[in-house]
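First comes the structure, then the notes that go with it.
Let's look at chain A:
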Amino acid sequence: MAQDVLPPCHAACPALTDTREYVRAVADGRYEDALDILLAANPMSAVCGRICHHPCEEACRRSSVDSPVSLRAIKRFVTDATREYRSHRVPGRAPSSGRKVAVVGSGPAGLAAALDLSLSGVDVVVYERDERPGGMLGATIPRYRLPYEVVEEDIDDIRRAGVEIKTGVEIGTDIGLQDLCRDYDAVVLALGLAESRSLAVPGVDLDGVHLAIDFLRRARAGGMERLNGSVLVVGGGNVAMDVARTAVRLGAEDVTAVALESVDEMPAHKWEIDEAHEEGVKIINSYGPVEFTGDGRVAEAVFRRCTRVFDDGGRFAPEYDDADRISLPADTVVLAIGQSADTVAIKGAGIEESAPGRIKAGPGARTSADGVFLAGEVMTGPGSAVEAVASGHRTAAAVLEYLGVPPAPLVHVMPSSPAVPDIEDIPEDVRGRMSRIARVSSPMRSPAARAASFEEVEGTLSEAEARKEAARCVACGLGAEVDPDKCVGCYTCVRICPYGVATVGHTAAEAPAEACLTCGLCAAECPAAAISLQRFGRGLVHERLARALELNPGARVAVLLCQNALASRRFLTSQQAGNGPPAAIVPLPCVERLAAVDIMAPFESGAEKVFLVHCGDACVYPEGRGRFEQTVSRAAALLKAAGLRDDALNVWFGRIESEQDLERIYADSTRVGPREAADR
Partner candidate 1 sequence: MIVGQQKSLDDIWRMIAPFSRVLVVGCNECMAAAHAGGEAEVAELASALRIRARNEGRELEVFEFTPKRLCEPEYVAEVLAEVARCKADLVLSLACGVGVNSVADQAADLFVLPAVDTLFMGTGAEHGVWLEYCAGCGECVLEYTGGLCPVARCSKGLMAGPCGGTRDDGSCEVSPDVPCVWKLILERATRLGTRERLLEMPLFKNWSKSSSGSPRRLVREDLRIPTEDCKEGDTR
Partner candidate 2 sequence: MNLRQAIGDARFAITVEVAPPKGTDVTEVLNASRMLAPHVHALNVTDNQSSVMKLSSLGFSIRLMQEGLNPVFQVTCRDRNRIGLQGDLLAAASFGIDTVLALTGDHPRMGDHPEAKPVYDIDVIGLLETIRMLNQGRDLSGNELESGPADFFPGASVTPSPANMDAQLFKMERKVKAGARFFQTQAVFDVPVFAEFMKRARDFGVPVMAGIILLKNAGMAKFMNANIPGVTVPKGIINELKDTDKKDRRAKSVEIGARIVGEVKDLVQGVHMMPLGWDKEAVAVLEQAGIGLQ
C-alpha cells in the first residue's frame, strides 16, 4: 500500500477493494479501468455488486453529512457496463511453477484462492460437488437477489485465468482427501457452511419442517413445491430473511419469521429486514421454539419468550421465560438458526474438527495435516461473500509461501493485520459547511411486483445515475498537498478554503487529509504553485489537453469540462463543435480547480475559442462557484490583454444529458468578460 492511511471505504472492505479509485475511474469515464480495479481485489465483483453487505458504504464519510455514496450500486454499474470488455479480458498468468493445488469447494473463498494460485503459475483444480460452481452463491442465495448468470460472469473470468473447475465431484465420497494430498502439492478446503443446523426440540421431524439450506437449495433449483397457508421461519439472520422472502414468492399466504433476538440484536442486515417487511413478511422478536406439533405434518409451533440472548461476555447463552409462551399455526416451518460445514471431505483424513461442522485453523490457515489449508467460512465462521474472498486471498498467500512460489504481481496481497488505519471522520465544523447532496440509489421494483416472482428485485443504475452518484465522492485523502519548500505562508489557501480546512503551520500551509474535501480551490489560487491536489495534479490539464489534441489535431475549439457534467462518457468522444470547427474535449475532475493559467492553456495550443463547462447545480462544491467565476474573469482579462476576442472564453453551467446539450453549449454559452483589477 503506497499510502499510510486509507480512505475509510477502502479500509472497511474485507477484501480491501480500492473503492476510491474505481469511483474516480467511473467519474473519468474509465469503466474498464474501474472493473480492473474491482477485480484486482475481488474476483467476485459482479456478485458483490448485487449482494455485498457493503461495509464500504457504512464507512463512507459522507454519512456524517448526508448519506453514503452508493458504492455497491456503482460497482454493479461497472460490472454490468463492462461485460463485453470483461469477456475478452484474459489475466496474464505467471509462468508455470510446476506445482499443483486442489481446492475443495467453489464458493467465493475457494475461487479467490484458486485464482491467486493460478495467476502465480500454480495449476489449480477446483472440486465442486454440485453440478454448477459457485457454492452457496449458486446454490442457495435466492435468484431474486443474485441471478446465476451474474455468478457465472465472475467464474468465467476465473476460468480464463487458468483455473479448472470440476463439478459433480464430492471429495470424501468420489475421491478421498488422501488421494488429493497425494496428487497435489497442497489442498485448500473451502467447504463453506453448507449444512443447516437443526434443533433438538420435539416435532422437528414432522413433515413440513425444513432446514433452511435445503429449503433454499431446492427453491433455487426450482424443486420447491408451491406453498400454501402459513410459513414460520425460525431465525433472525440473513438466511432466515432469504427463506421468508422465498416463501412469499412460493405462494405462502402468511409468512412469519420468529427470531430469538430483539429487533436491535437481529443478525440480519437492516435492509434485508426492511425489504422482507415490504414484501409482507411479519417478524416476531424475542421468542425461541419449544416444540412443533401436528398429526404427522406440522400444524402448530410453540415458542417461549427469550429474555436474554447473550451473556454479559457477549456469548450466546439464551435465557427464557417459560411462562410466556405463544402458539402459532404453521403449515410449513423452516429452521434458519445457523449453519455448519459438511465435513464428509475430511472423514478419516486425520484432520481435527474444532467443533461439529467447524475445522480448526492453525497459523497461515493450516490444518493439522501437512499441506492442507482452509479458506472461507469453514474456518472463519459465517460471513459474507466479500469476507470469504478476503479469506481466500489470505489462504492463497499462505499456500504460495508453503510452496515457495512467489505471488504474481496481479495477486491481491492482503496485509497480515486486518486493522488498517483510515482517515478520521470529517470534522464537525467542516461538515457544517458542506452541501447536502441527494444520494442516487439502485432502482428497486415495487414490493408487490417483487413478491410475485423470483425476478431480480434490484436494477442497475443508468450510466447517468452512476456518474451522478460517483460525483458525490470527494476522494477522501486525495486532497491538497503542500510543498513546504515553495510555500510562502501567504495564507491564501486558508482564506479561500470554503471549508475552513487549510491552516498555516510553522513551516508551511497544511491541509489535513481528514478534513480536506479535495475541492482544490487552494491549489488553483496558490500564488507560489506550492499546492497540488492529489486527485488533480498540476499537470493534468496539459496532459489531457494534449491527449484531446492528439485525437483531434486541427481543433480550434477546446471544451474544458467537468466530467461530472457528463451524463455519459460518449460525449467525450464527440469531435464536432456544432456545425463549426472540430472541438478538443478535455474532461477534468472539476473545473473549479482550474487556475487562470489552466484556462489559458488551450489558447497557447492554438485554440481560438474555449468553452468551460461547469456541472452546475450538480456540483459537490457549490461553495467554490464564486471563486471559479472570479478565476474565469481573471483569465478573461488576461486573454483580452493578449488580444483575443471577447467571445474567446465562454462558460456554461449544467449537466450534459444529450447531444443537444453539447450543441447548446456551443450556441448558448455565456461570454466571459474580464473583471477589472480594482484601483490601488
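As a selection rule, all candidates are chains of the complex that A comes from, given by their letters.
Heads up, the rule we're going with is that a residue touches a chain if its C-beta (ideal position, glycine included) is under 8 Å from a C-beta of that chain, and two chains touch if they have at least 3 such contacts; residues count from 1.
Please read all numbers here as calculations on a predicted model, not as lab measurements.
**Q** Which single candidate from 1 or 2 touches chain A in this complex?
**A** In this complex, the candidate that touches chain A is number 1.
**Q** Please name which positions on chain A make contact with candidate 1 in the complex.
**A** 486, 488-492, 495-496, 526-530, 595-597, 600-601, 603-604, 606, 638-639, 641-644, 677, 680
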